[in-house]
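A protein chain is absent from this complex, but the other protein chains hold their places.
For subunit A:
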Amino acid sequence: MAVTFTCPASKLVFERSCFLHKNSRHVTNVLEHHFNYGVDILIPDCDSIPLHLTSLMVNSRFFLTERLPLAILIDKEFVEAFVKKGKLYMLSYGTAIDRDNCVAIVPPGILILNLTKDTYQELGLVGKPTVFQKKLPTKYVVEINLTEEYFTPGKNYYERVKWCLTDRLGLVFDFLVAWLPHEDQISQSSVPAYLCNKGFRSRAFKVSEEITFKKDVKYPVIDSNDFDGHGEGGNSDNDCPITSSTKYDEQKKGGTKSDGQLKSGDFLCSYTEFWEWLGAFTCGLDCDGSPDDFLSTFSCPDPVSISPSCCQCKYRGFILPGTINCLIESLRDYMKSSTSPWACVTVHGFTDSPVSWRRNEHGHHKGGENLYTFVLFPSEDYWLYMAVGTHDICPP
């Protein structure tokens, strides 16, 4: 008897639009996804990756501050200097969202506490139960807007929060810190310098980089206008971005394709097949589809093109959304001059971050994936995939 395990529920949102379109949301979409753990770039038909692309990522820095009490974060001096000016991103490090307390600061100055039931009941701040467990919630979310006018020393609410965070429970976390200054003259490392004065150690890290070139890679042929692979290509009017959302179901899309009548040119690879292939390729799967393979019989979807050299870059670290926007801009420039049919940028969010997009609550059921992929075409069109796991609110 064959047992089929159903895949945990997940959501995939697909958008097609053009960078030049006035309503294109590519910038806001990137900016709204706050905590990014990794960036994968894939460019077929590419011999060498331009330096300005890689230097952009490698030069970005972030800090790890150890054992920082939460009370420091609501300190008036800290709020005035860093939260209200520039963009401050902070995320508790080494905490699992489904069993520990997690804390984050997202622009514009919202402190988000994702607390376990025990801590929530002891802390004494008002929050909301998690949206993912309806009956018996074990997690609670407290949001504090640090930039509000009434959030100032002397006011009742501020004193209450301060008392809760200092006297009731001395919550202490390790934090990943990155700050985008409001002026160019100010250094990024002002935040750790300030914290160091207060007596909390910080360590600086750089984004790690790994560039590989793969030879003779089979990749699917896609057309920016023909996203569902029916060969119609009729949707050429780009006046409105086309959005379609599907429930992604691994079972339905087994690797084998039985249609024998496919001719290249008539039918192209659809967006779901392409995304599946992209995931398999990024994981290093051998997509040759040999039927006797024990691990996987997945093959590259038809029609196939062969690239003599394929460039794959991996970046890992605490990457700011602003950096990713710059990366996409420079990739657009690169695409204008290169011969590559498309380029992919996949951005993975932290699995244990309390928020995914905007201030949407994020959780961890089997996997806490929250990621998006841009497929850039030379014609300035793009495809955007946004995917989240079970415990997540549908991306915007």
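FYI, contacts are C-beta pairs under 8 Å (C-beta built on N, C-alpha and C of every residue); 3 or more make two chains touch, one makes a residue touch a chain; residues count from 1.
Heads up, the rule we're going with is that contacts and distances are computed from a predicted model.
**Q** Consult the UniProt record of the chain that does not appear here and report its protein name from "Glutathione peroxidase", "small monomeric GTPase", "Ribonuclease P protein subunit p30" or "Protein SEC13 homolog".
**A** Choosing among "Glutathione peroxidase", "small monomeric GTPase", "Ribonuclease P protein subunit p30" or "Protein SEC13 homolog", the correct UniProt name is "Ribonuclease P protein subunit p30".
**Q** For the chain not shown, which residue from A:Arg61, A:Lys162 or A:Arg358 touches it across the whole complex?
**A** Looking across A:Arg61, A:Lys162 or A:Arg358, the contact with the absent chain belongs to A:Lys162.
**Q** Can you work out which residue in A:Glu122, A:Glu210 or A:Asp333 touches the chain that's missing from view?
**A** If we include the chain that is not displayed, A:Glu122 is the one touching it.
**Q** I need the residue numbers on subunit A that touch the omitted chain, in ascending order.
**A** 3, 5-6, 8, 69, 71-72, 75, 98-99, 121-122, 124, 133, 138-139, 159-160, 162-163, 166-167, 169-170, 172, 198-199, 365-366, 390
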